[in-house]
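Here the complex is missing a single protein chain, while all its other protein chains stay put.
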Amino acid sequence: MRKKQTTIKRFLLVLIITSFNFYSGQAQTNDITDNEALKAVLAAKEAAEKTGVLVNIAVVDAGANLKSFIRMDDSFLGSIDVSIKKAKTARYFNIATGELGKLTQPGGIIYNIELSNGGLVTFPGGIPIKNKQGKIIGAIGVSGGTIEQDHAIATVGAKSILN
Amino acid sequence: MRKKQTTIKRFLLVLIITSFNFYSGQAQTNDITDNEALKAVLAAKEAAEKTGVLVNIAVVDAGANLKSFIRMDDSFLGSIDVSIKKAKTARYFNIATGELGKLTQPGGIIYNIELSNGGLVTFPGGIPIKNKQGKIIGAIGVSGGTIEQDHAIATVGAKSILN
Amino acid sequence: MRKKQTTIKRFLLVLIITSFNFYSGQAQTNDITDNEALKAVLAAKEAAEKTGVLVNIAVVDAGANLKSFIRMDDSFLGSIDVSIKKAKTARYFNIATGELGKLTQPGGIIYNIELSNGGLVTFPGGIPIKNKQGKIIGAIGVSGGTIEQDHAIATVGAKSILN
Partner (left out) sequence: MRKKQTTIKRFLLVLIITSFNFYSGQAQTNDITDNEALKAVLAAKEAAEKTGVLVNIAVVDAGANLKSFIRMDDSFLGSIDVSIKKAKTARYFNIATGELGKLTQPGGIIYNIELSNGGLVTFPGGIPIKNKQGKIIGAIGVSGGTIEQDHAIATVGAKSILN
């Protein structure tokens, strides 16, 4: 009898915690918040500064709408649009832009998909942003360095919101 | 004499039925109707659900104008535009998009035609919709799965209006 | 003592129901589902048919992305884009398009805002769609009739998801 009561209590505790998480954390669960987006952008900027790379950094929300952006001094002007398009592309198809690019080459299964959605960017530098539960809540796009640098900086930004 | 009368009667009956079909069903003959477009979209959606694929489905009419559309929950945001462009492309050139894609590769006879018409999509997933007489009356575009899945789902949608 | 237990039981019951609603109904709470979007479009179409008006009907989701669409036979071709822009405008600013239009006239406080966001439509026919809790989860846009008819038909569509 006592054991049964304990089991019920534990079950109810889980329920209460779940409910609490629901009410307090709903926005974070499904969509990136402004503070998370800002955190991602600043973490990426810091990573870029450490390696001496000048980049543009864009974060979009779950609806692929621009959420935060920063352009480092003296970075390429052409990278403003590229970074935003990388972030959008990563969220449009829930994939790292470099992975998508492997499929869009001549002879690839989705050749020239870049011409849809007002212009996509399918080389590395854009990656989805996931929350702690692994759900995609937005995306980050980085442009200005080499594609390896851009991808590495974007990764730092995306992961920063988990800390 | 009696036989002749019967023949005439049958001939007239066929004429009446034909005329009736012509007058009542004219729209169906040359252009997809709203109910047919809805039927195609719903049949495609059902086929996608059966195979567990999340897609966007667009149907355009004989004039390549959007006639009906549905986006399944959690399907790719980027597939809205891709599905509509697949449907338009299929009707613009009265061909399955995958067939067109064979001709648009580097060295192909219509290389980079994707840049025309505000952006075409030339990989599989878009196909013309024909009526019972084989006349093209619209087109359907599906995006969200693999190109094989998209094409198969589009085919189900296109054929559904024949039943 | 018995009373206290009853109170606790009731409290827990509410918790359980809340949790259940959370798990079963999360998508509906924040964003319109495909079935709701379809329901809204069909309810609006039925209302249009009853009054003999030929319209285009578009529904966008919480992210202002196209979710469902239908064009009635013989309705204006120009209304495809107008209906979609009405739906997007209503969600972009969480307001009935006709209300926004009162502020965008010459001398109005947001004159010519129509030129932003790739083109807005600010006359009646677009309204936000709310769930039972009153939260905006998408929007509907109707075009093809008079502005009064469009607005009335859009209202029928928006309210249909509450039943």
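We just call them A, B and C in the order they show up, numbering each chain from 1.
FYI, contacts are C-beta pairs under 8 Å (C-beta built on N, C-alpha and C of every residue); 3 or more make two chains touch, one makes a residue touch a chain.
Remember, predicted model here, so these are calculated numbers, not experimental data.
J.: For the unseen chain, which displayed partners does it touch in the full complex?
T.: Counted over the whole complex, the chain not pictured touches A, C.
J.: Of A:R71, A:K130 or A:H151, which residue touches the hidden chain?
T.: A:R71
J.: For the full complex, which residue in C:K67, C:R91 or C:H151 touches the chain that was left out?
T.: Answering carefully, the residue with contact to the hidden chain is C:R91.
J.: Could you please point out the chain A residues that touch the chain left off the display?
T.: 27, 33-34, 37-38, 45, 61, 63, 65-73, 77, 80
J.: Can you list, in ascending order, the chain C residues touching the missing chain?
T.: These residues of chain C touch the chain that is not shown: 63-64, 89, 91-94, 106-107, 109-113, 115-118, 120.
In this section, only the chains that are shown with their structure count from here on.
J.: Using just the Cα atoms, superpose chain A onto chain C and tell me the rotation angle to the nearest 5°.
T.: It is a rotation of 180 degrees, to the nearest 5.
J.: Name the chain with the Cα centroid closest to the overall protein Cα centroid.
T.: C
J.: Report the inter-chain centroid distance for chain A and chain B in whole angstrom, where each centroid is the mean of the CA atoms.
T.: Centres of chain A and chain B (C-alpha means) sit 36 Å apart.
J.: Centroid of chain B to centroid of chain C, CA atoms only: how many Å?
T.: Chain centres of chain B and chain C, defined by C-alpha means, are spaced 28 Å apart.
J.: Show the residues in chain B shared as contacts by 2 or more other chains, in ascending order.
T.: Within chain B, residues 77 contact more than one other chain.
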